[in-house]
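Of the protein chains in this complex, all but one are displayed in their positions.
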Amino acid sequence: MCKVMPLIMVPEGKECRISDIHGGRGLTRHLTEMGFTYHAPVKVLRSEKGSLIVAVNGCKYALSKGIAMKIMVGEC
Amino acid sequence: MKDKRIRVALAGNPNVGKTTIFNAITGARQHVGNWPGVTVERKSGRKVHKGIAIEVVDLPGTYSLTAYSLDEVIARDYIVDERPDVVVHIVDATNLERNLYLTTQLMELGAKVVIALNMSDLADARGDVIDLKRMEEFLEIPVIKTVGSKEFGIDELLDEVLREAEKGEHHEHEIGYGGEVEEEINELENILGDDEELSKRYPLRWLSVKLLEGDKEVQKKLEGSQVEDRIKKILDKMDKEKYETAMVDKRYEAINAVLPQVCSRCVEKVTASDLIDRVLTNKYLGIPIFLALMWGAFELTFTFATPFMDFIDFSFAWLAGFVSENLEPAWLASLIGDGIIGGVGFVLIFIPNIFILFLMLSLLEDSGYLARAAFIMDRLMYKIGLHGKSFIPMLMGFGCNVPAIMATRSIEDKNDRLITILINPFMSCGARLPVYVLLAGAFFGKEAGTVVFSMYVLGMVVAILSAKLFRTTLLKGKPAPFIMELPPYRLPTLKTGIIHMWERGSMYLKKAGTVILLGAIIVWLLASLPWGVEYGAEKSIAGMIGHVLEPLVAPLGFDWKIAVALLFGFLAKEIVVGSMGVLYGAGEDETALTESLQNDPNIYPLNSLGLMAFTLIYMPCLATVGVIRKETGSWKWTLFAIVYGIGLAWLISFMIFRVGGVLGYG
Partner (left out) sequence: MVKKEAGKIVFGLIAGTIYVVFGLIQVVVGLGYGSGWTKAIFVPSDIAGGLILVLIGMVFLYGVKELNAGINEGVAYIYVGILLALGFTAIYLLIMGADALEAYAIRSEDFEDWAPLDDMKPGIYLGLLPFAALLAWRHKFSLKGLSRAGV
């Protein structure tokens, strides 16, 4: 089992599980509602100097560094 | 019930095909307006099904019904306050888990829900097996399979809607939050029950749940209630943060308990969309492909539109000639020929241009590509202090700034949105093109194309530098983190493309029929009064106004005629050309105007270049000012946009004129 790290550090093509979101109230809930739930598998499809494309829960999202830093993942 | 209309609201996540279902139900009988108080588009339509009139309202696409964005508040308020008879929840069959989350919220709101399981053909093709019967049993909600793009299942859906509307009371659906949370909900519910007014209007359980989640909009609903203080006291004691995510998790738990029993094999594999994304978001090829597509879109816009523009041009020239020869008295012929046909006609010539550009953008958007473009451009946008989401409105600005500024509402952060709005008018919209075409054509001969292109570049540069300037001075800070769904690629259809194009482009038509028509008449009046002066001469009122303004623009090398043209251009930038036609005594005929411009000693290549730049940058047209006011909700920022634009336009034209003069181009 690997250690917990922010989503932004996950290399392209790897799949991890979400362990925590440090988002402040509104953002955390919004992300959760979009499918970034606890323990949900998240796959990094593209990672380009801060902008990511991830697949979560059957949907693809583009997100910026700011958000990718707040989503913590583990168990790659 | 029989004689009453049934009101139906369409709810659903973004990108689930809500609009196609809406179009399939209502066909052409649609009405596009605004939601009260905000400029978010409100689409409604009618349909008579089995002799019963149904009014359908398309709610904004949302992931949930909290108060995260304006869209969510609108959708929720409509369901809570207007109480539609039935809410049709459109669910993407290929992604049940996230879609059903909204269902849980609709259930809590106490709405009568019918689920339209849309894109079920895609789910079938993927090999998913969804057990409708079990789904209906578990959710206690009727579920109908639909395929919006093929208009499949729409009749069955409407049948079900009627059946549901006929039903009397329906029982409340509940999601158990368990233990401690339930206790808190009960406590709040009991207190809220003391306020009869509230209990009549809202489901109490829903109110309690939302209060626990710390929903500010719901807190506002309590204002002035007798129970407000007691509720506040309880809420203040609690650690709301803990509840907030816990409750979301509970809802997902409820969904996940149901899902495996309803759907088998509902997991996504590598799809064609993933494959396409591999190419289009490629590290090296992504940006070049994007630029190539844009180049193609613009090339098609400008060349493909030409014959249609020429056709409109010929028609109006013929009409103007016909009017001036056959109409009596002379002043009426002049009003209609010189004023109206001259002014409005020239503007209408550019309609093919604007419509084709919007059609291209619509097709790109419907295919799902524009969302990728936002991702590709995110890094560049970040450098100028914005992010990828600001990019789509900027692109749309090339068509018309009004729908472009309205499109900024998808940006959640206030400052990001404000900056995107403020720089949008610098994206050179279709209305400015006539000005460039006329002046560049008259003074730059073979280089005209390059000059026109450089105006577009100048606009972008001004927009970028302004964004950077605003970010470092007025609206300090970093762009807010953004997240954006990338919908699966779909084959865009010409039909929806044309509907989209019409929605955006028709604003331009409306403008031509109203503001520009009015402007043309005013210009004609001012140029013809007082009675007896030669049309557009220095002695006319227009001439007098021009002479008053002349000192202001003289440093830019503009004479009184240009001053008048620019003044009227406030109404709409196309009027700059129309009024020049009037003032240079050429009317509608473009070649005549070109000739009289070339023969006028007061306008020559250098100051015509300055005039183009001035037209590009100076204050946004009336319609744009209106939409800036509405979207920012602030006169202060609207005024700022005007003053900033005029100041900058003056400065840049001045620099062009002076530097060009020093370099010997005077």
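Lettered A and B in written order, each chain numbered from 1.
Operating definition for what follows: contacts are C-beta pairs under 8 Å (C-beta built on N, C-alpha and C of every residue); 3 or more make two chains touch, one makes a residue touch a chain.
The shown structure was predicted, so the numbers you read here are calculated from the model rather than taken from an experiment.
Put simply, the missing chain touches B once the whole complex is considered. Screening B:Gly27, B:Pro288 or B:Gly477 against the full complex identifies B:Pro288 as the residue touching the chain left out.
The residue touching the chain not shown here, chosen from B:Asn190, B:Ser264 or B:Thr303, is B:Thr303. Contact with the chain that does not appear here is found for just one residue of B:Arg83, B:Arg126, B:Arg379 or B:Lys630, B:Arg126. Residue B:Thr271 is the one among B:Gln219, B:Thr271, B:Ser454 or B:Ser506 that touches the chain not shown. Chain B residues in contact with the hidden partner, per the touch definition given at the top, are 94, 122, 125-127, 268-273, 275-276, 278-280, 282, 284-285, 288-289, 292-293, 295-296, 299-300, 303-307, 310-311, 314, 488-491.
The definition used in the following text is that only the chains that are shown with their structure count from here on.
Put simply, chain A touches chain B in their complex at residues 21, 25-35, 37-38, 45-46, 48-51, 53, 55, 57-67, 70. Every residue of chain B that touches chain A in the complex is listed here, in rising order: 63-64, 66, 68, 94-95, 97-98, 101, 213-214, 240-241, 244-245, 248-249, 252, 267-268, 273-274, 277, 281, 283, 371-372, 374-375, 378-379, 382, 387-388, 478-486, 488.
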